[in-house]
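Note that one protein chain of the assembly has been removed; the remaining protein chains are unaltered in position.
Chain IDs A, B and C follow the sequence of writing; residue 1 opens each chain.
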Amino acid sequence: QDGKAITTVVKISGIPWFDRMETGVNKFAEQNPEMDIRQVGPATADSAQQLQIVQDLVATGVDALAVVPMDPDILEGILGRAMDRGTIIVTHEADNQANTHADIEAFDNADYGAALNERLAQCMGGEGKWTTFVGSLGSRTHMQWVGAGEENAKKYPGMELVDPNNESFDDANGTYEKAKEILRKHPDIKGFQTSAGNDVLGVGRAIEEAGLAGKVCLVGTGLPNPSAAYLDSGAITAIGFWDPQKAGMAMNAVAKFMLEGKEITDGMDLGVEGYESVTVKPGAGKGLLIVGNGMVLADKDTYKDYLF
Amino acid sequence: MSAAGTSHNQAAANAGPGGGLSGLIAKRPEFVTLVLLMAICIAVTIANPAFLQPSTLIDIGRASVVTGLFALGVFVILAAGGIDVSFTAIAALTMYSITLLVQKYAPDLSIVVVFAIAIAGGVFLGVVNGFLVYTLRVPSLIVTIGTQYFFRGGLLAFIGTTWIMELPGEMATFGRLSLLEFETANGAIVSLPVYFLILPVVAVLTWWIMRRTLMGRAIFSLGGNPEVTARLGYNVKIVHLFVFGYAGALAGLAGIVHITANRLANPFDLVGTEISVIAAVVLGGARITGGTGSVIGTMLGVLLVVVVDNVLVMVGIPSTWQRVFVGAFILLAAAFFVTRQRKFKPAK
Amino acid sequence: MRNIHKRFGGVHALRGVDMSLQAGEVYHLLGENGCGKSTVIKIMAGAHPPSEGQIILDGEVHDELTPIQSLDFGIETVYQDLSLIPNLTVMENVALGEQLVEGHGRLLRTLDRARLKETATKALSQVGLNVTAELLSTIVSDLPLAIRQLVAIARAIACEARLVIMDEPTTSLTRREVENLIDVVSKLRSRNVAVLFVTHKLEECYRIGGHAIVFRDGQCVAQGPINNYSRTDLAELMTGRKISEKRYRTGAPSAETLMVLDRLEVPGRFRDVSFKLHKGEVLGITGLSDSGRNELALAIAGIKPAAGGSISVNGKPVRIHSASESIDAGIGYVPEDRLSEGLFLDKSIYQNEIALILRKLASKFGILDMKKGKEIARDISEKMRLNTADIELPVSALSGGNQQRVLIGRWLSIDPEILVLHGPTVGVDVGSKDAIYQTIQKMAEQGIGLVIVSDDLPELLQNCDRILVMSAGEIVADLNGAGANEDEIYQAMLGSVQEGAA
């Protein structure tokens, strides 16, 4: 497929998560030198800006778009029109996206939320007060994760959920303040399950400063590198994540297959680690839902295997 | 309406008409802020007695530092009749580029020198603001919207976007130095960090400049009537450069405090909080049209905003409702403020 | 000053002015509005650089002065707009300058607060104010205008001045305060300080004495001891034409009652004010600045509504709680301060003229009849004899006299039954005054009832049928305009003050 262009549009550029994804996109570009592969994203976490970028990209006549939507619903209109124009659309973290040829998930969201919670329960000894953080109430995957976590916690009658679904806005400082407040309000709190990438940093700092590292459990989504210090001190019990680098490569790989007219089938190998044998189901719309096996849970002892 | 509503009523009751009191309020609007603040604290304590513990005070103090530094800068600019929305961008730009530089070239640099460089950087960017406001002669709101975009866009486009997780040398340790430390019943440690001291020191300095130096008088004078100020022999250009430079200096300082406290340098931080800082200053009794305000009032305004931000969970407001409450609070506080002020100001 | 020229864009405001001032002398700078008096002053004070020419101070030649240089030399100025800082205290306004000049404009120095107080106290008592701690710490914007003017004068004499310039310092002072000012001037003189007055009140100049400097069109046309010139001489020099001091009022009011005020009251300001205004009558109201006359005018205009009493127009009681209700009742009000209270400076003459009748110009769909509006505006411009026919010109581009005409003309648009003029000729020169007085008389002839609130006694005597004198919030005299004289009015104004105080 000479000269075909795939552009990856992320939620926001410049943050570690998507910088890591960019390394994947670049790697894919190296593997496919004949294609025009790049990644862009809005300057602020604003779905309107992402919409505008997608719109302009469609206008430039790009062949395929790999999008990580801020808000899948907001993009439905333009993605639909792009598909009408013949643009290949691949999405990520948007299992409810109707207008897409394929949505790729690193794992099943419910499994992931349950796994995080299970790790938390294990640390808490199945007992005590716990609370949850989400990036924002509107973030679908975050709500799925904490929802699955709540469900999982029902297995442990001793676990009591208090003041759930605190919004962090992915801002470590704000999360820190909130976590302090919760520690004050519930001096006996035992666990935190968090969702957005920076939440573990804010909550971890609050726990560490209160001298509670190791006494209060914290399990949440996070990246190994930024969390390293807190994992070492015990302020963070464990982090869960999937590797955005691999996700980026997987999206581009699927887009390339589709540009080549190849079919994606259940159990197929996308040629990317964690996506060697993907589950393929019908998606929310006419497209496919491709689920990989990319979940990683890491703690003090294991995080060094994934330094990024 | 719990928090905001009660505070309103209570404050109204406390500040009820009374001879000496009314005069006091007319002269010292920050009194209203104080009453509001106390009313909220009382209301929150009633709603949840857990509010009354030393750690609350310390956490609020700690959370006030960055906002407070910003607010003092904004207050000085407001007093001179201007307004600034670029200070957060100045803070982000200085803190991030300095961290980069220190990390790369002088990881063992003393924190005092780091602060000095940050202040110098802030002064430079602030002076750019002041220069533009003075020479372009357009409202500073507009100029600083422009420089906000300019500084922040420049930072993210040309300097970098990656977070710096490992702060170099003393920058990493400074944030953890504590002034006092004690243990609560459940074994948690509460500590007041050393950087907290910066706020009172800067507040006193600002008070001194505004009240005890000719520059302070010139600043108020500029906010009162710029043409006359120029005619009376004050160098209006210098005053412009000074106020924006000073606010820039405080922003640079606040930026470093922010990262040492946070233990990571995130270039995306801070921008977006400017409006609530301005709200804090205005709630502290400074008029947005300039020429008024006090350091005490500004500090009380900051406390008010920080407290409201920090008690929502305490009072048990679910997260879906929190914004409604903060919004309603700002409106009620502002309305309360204006009506009080008007009532006690004799019709002229 | 040698051969000073000043150009503002296209305006050539000063065209080669030569003048010299000696220590210990009093000078009066006279001239029509816009002849360049204020501009000369601003050049001396360093507020504007001259476009050409030189300024020589003690033999030292300067091409231009900065404010600090000028202050340093000892040139102190009381500007026309007073130039006080509204949000600072009286003490700071008066005495800060001293410390500023001492540091040659350096701002980064601590205040000497003891000195501040000392200097302020001295200067304020010199201008005759009773200095209390409360006065010192009062914010200037809370003061009445007359006291502000005194504070401004105090500021000028607070430092060791060598030349004190006063640009129309007496516009809002009453006679008693003027006497005081004259005292201050003679004290200054005795300390070998030169004083330069700018004023339109010739009678004051004669009382103070000294030299006259007459400007016309940016040039100095005469210079010499003031007593060498008669009033008519001066007026002629200033305007370049003859102006007589006639009584303008020739007509007589009709017997028909137009407006009745009954026991009008604003607590603390005035009370029990009752009078009748006839059709075609010109009624003057005067009094000291704190006599309540200003508040009375504002109450009739609905801007600071009365709390008690009633107003009726044409026998029908009217409710006046806002400016628009007053307008609806057929009452027009020309405010005292035309720039800040009257005109929309950056808007066109057209928009300024139709501001009051927007509702009437609107069709039933709410759309303005622009053609009719422009006609009306053109008509008014003609009637008021504006010096431009272009009604799209922004009012800011007009001269002061023309601006005042635009403002008065605005009221013609509503055909008012009653027009309240508050200080109609404040700061207006002889030539423009003449035009305004003629307009007033013409309106009276058309049956409009006019109320002139003013402290310019000759103005009232020349124009009014009746003159009401207010004192301490009450009407204390009702004099016949044709028969009364200035002394009689002063008696009334002051006499009852003593009564009131007793």
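Simple rule for what comes next: a residue touches a chain if its C-beta (ideal position, glycine included) is under 8 Å from a C-beta of that chain, and two chains touch if they have at least 3 such contacts.
FYI, contacts and distances are computed from a predicted model.
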{"item": "Among \"Acyl-CoA dehydrogenase\", \"NADH-quinone oxidoreductase subunit N\", \"PTS system mannose-specific IIC component\" or \"Sugar ABC transporter permease\", the UniProt name of the subunit that does not appear here", "value": "\"Sugar ABC transporter permease\""}
{"item": "Visible chains in contact with the missing one", "value": "A, B, C"}
{"item": "Residue in contact with the excluded chain [from B:A39, B:I58, B:I111 or B:L132]", "value": "B:L132"}
{"item": "Candidates B:A116, B:A172 or B:A328 - the one touching the absent chain", "value": "B:A328"}
{"item": "Of C:G74, C:G302, C:G330 or C:G401, the one touching the omitted chain in the full complex", "value": "C:G302"}
{"item": "Sites on subunit C contacted by the missing partner chain, in the whole complex", "value": "8-10, 86-87, 141, 301-303, 322-327, 333, 335, 337, 339-348, 351, 354-356, 358-359, 361-362, 366-368, 370, 392, 394, 396-397, 410"}
{"item": "Positions on subunit A where the hidden chain makes contact", "value": "13-14, 38, 40-49, 51-53, 55-61, 71, 73-77, 81, 85, 136-138, 140, 143, 167"}
{"item": "For subunit B, residues in touch with the removed chain", "value": "132, 135-139, 141-143, 145-158, 161, 225, 227, 275-276, 278-279, 282, 287-289, 320-331, 334-335, 338-339, 342, 348"}
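Criterion: only the chains that are shown with their structure count from here on.
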{"item": "Target subunit C, source subunit A, minimum contact steps", "value": "2"}
{"item": "Innermost chain, taking as reference the mean of every protein Cα atom displayed", "value": "B"}
{"item": "Taking each chain's C-alpha mean as its centre, the one farthest from subunit A", "value": "C"}
{"item": "Distance from subunit C to subunit A - Cα centre to Cα centre, in angstrom", "value": "72"}
{"item": "Distance from the mean Cα position of subunit B to that of subunit A, given in whole angstrom", "value": "35"}
{"item": "Inter-chain centre distance, subunit B versus subunit C - centres from mean C-alpha coordinates, in Å", "value": "44"}
{"item": "Multi-chain contact residues (two or more partners), subunit C", "value": "none"}
{"item": "Junction residues of subunit B - those touching two or more other chains", "value": "none"}
{"item": "Interface residues, subunit B side, partner subunit A - complex", "value": "48, 50, 53, 55-56, 59, 63, 153, 156, 161-163, 165-166, 176, 183-191, 258, 262-264, 266-269, 309-311, 313-314, 316, 319-320, 322"}
{"item": "Residue ranges of subunit C touching subunit B (in the complex, touch as defined)", "value": "45-47, 67-68, 70-71, 79, 81, 83-88, 92, 96-97, 99-101, 103, 105-111, 113, 141-142, 304"}
{"item": "Complex interface listing, subunit B residues touching subunit C", "value": "212-215, 217-218, 220-221, 223-225, 228-235, 238-239, 242, 291-292, 347-348"}
